[in-house]
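To start, I am sharing the structure in question, which I have written as structure tokens.
Our next item is chain A:
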Amino acid sequence: MENNQVITAKDLTKKFGDFVAVDHISFEVEKGEIFGFLGANGAGKTTAMRMLCGLSLPTSGVATVAGFDIYKQTEMIKKRIGYMSQKFSLYEDLTVFENIRFYGGIYGLRDEQIRQKTASLMKQLHLEGEEKTMVRSLPLGWKQKLAFSIAIVHDPAIVFLDEPTGGVDPVARREFWSMIYDASERGITIFVTTHYMDEAEYCDRVSIMVDGRIDALDSPANLMKNYGVNSMDEVFLQLARKAVRTAE
Partner candidate 1 sequence: MKTITVEQLVKNYQNGKVVTNALKGISFSVDQGEIFGVIGPDGAGKTSLFRILTTLLEADSGTATVDGFDVVKDFKKIRNCVGYMPGRFSLYPDLTVQENLEFFASIFNTSIEENYDLIKEIYQQIEPFKNRRAGQLSGGMKQKLALSCALIHKPTVLFLDEPTTGVDAVSRKEFWEMLHRLKIQGITILVSTAYMDEATLCDRVALIQNGQLLSVNTPKGIISEYPNSLWAIRANEMYALLHAIKADPDIESCYPFGQYHHVAFKNPESNQKKLEQIIQNGKYTDVEIKTITPNIEDCFMALMN
Partner candidate 2 sequence: MKQFLIFIKKEWLHIWRDRRTLFILIWMPIVQILLYGFALTNEVKNSKIAIFDQAKDDASRAVSNRIAASRYFSLVKNLHTYKDIDATFKQGKIRMAIVFPAGFRNDLLHANHAQIQLIADASDPNTANTLANYATAIINDYQQELNQHQDLPYTIQVQVRMLYNPELKGAYNFVPGVMALVLMLVCAMMTSISIVKEKEIGTMEVILVSPLKPFRIIIAKTIPYLLVSLLNIASILLLSVYALGVPIVGSLTLLLAESILFTITSLSVGILISNTAKTQQTAMFTSMMSLFLPTLLFSGFLFPVENMPAPLQVISNIVPARWYFIIVKAVMIKGLGFASIWKETTILLGMTVALLGVSIYQFKTRL
């Protein structure tokens, strides 16, 4: 790609009536970057993510995702992104293979490709022989890792992860992040929200939203230096305490 920026946003704004959910946010995310998107409940993270995924039209401002305009080319965007959230990721009542086949099918993978992908995924996740297991009976950690693998099964330019590790045990959480690193090395851009502040420190850059604005955007090390503290937790608390908004 001649342009290395996978996401560009300029003065992106979303209003619901008088309520400004997202207030003129501007940022850029580079190819292969792990971009942490933090903010308190109701700060506007979800709304911003929905706009970038092409699910909601902005009120004003411009933005491109994977080189496509978020006003006019949402269908193209949807082909080039992956999405996974804590709340919904896989169909619990389908087997591992059925889930892979379904999502692979959605993104237009051929049967042959799906079979290959399945085999390599099973190996990578140490799930060999579990193709016919119902997703419901997998431990949460495995489920989330599988969900992530499926979210990038079509080699998207960027994958959006909405609190992917909530409630996952500490070891599985780290295994999950190691998968994120692998994906990023392969050139997939990662856009991730999390409530775990140690995870924020794994990101290349972190933005923190307060009351619909991006109040801070830098590498974790720089943020800690600028705020004169030793952890992202403290950076976050300092910023989020300034919030005046209380409701979502």
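Keep in mind how these were chosen: all candidates are chains of the complex that A comes from, given by their letters.
We take it that a residue touches a chain if its C-beta (ideal position, glycine included) is under 8 Å from a C-beta of that chain, and two chains touch if they have at least 3 such contacts; residues count from 1.
Computed from a predicted structure; not experimentally measured.
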> Candidates 1 or 2: which touches chain A in this complex?
Replying inline: 1
>> Give the list of chain A residues in touch with candidate 1 in this complex.
In response: 39-42, 137, 139-141, 163, 166-172, 174, 177-178, 181, 185, 195-198, 201-202, 220-221, 231-233, 236-237, 240-241, 243, 246-248
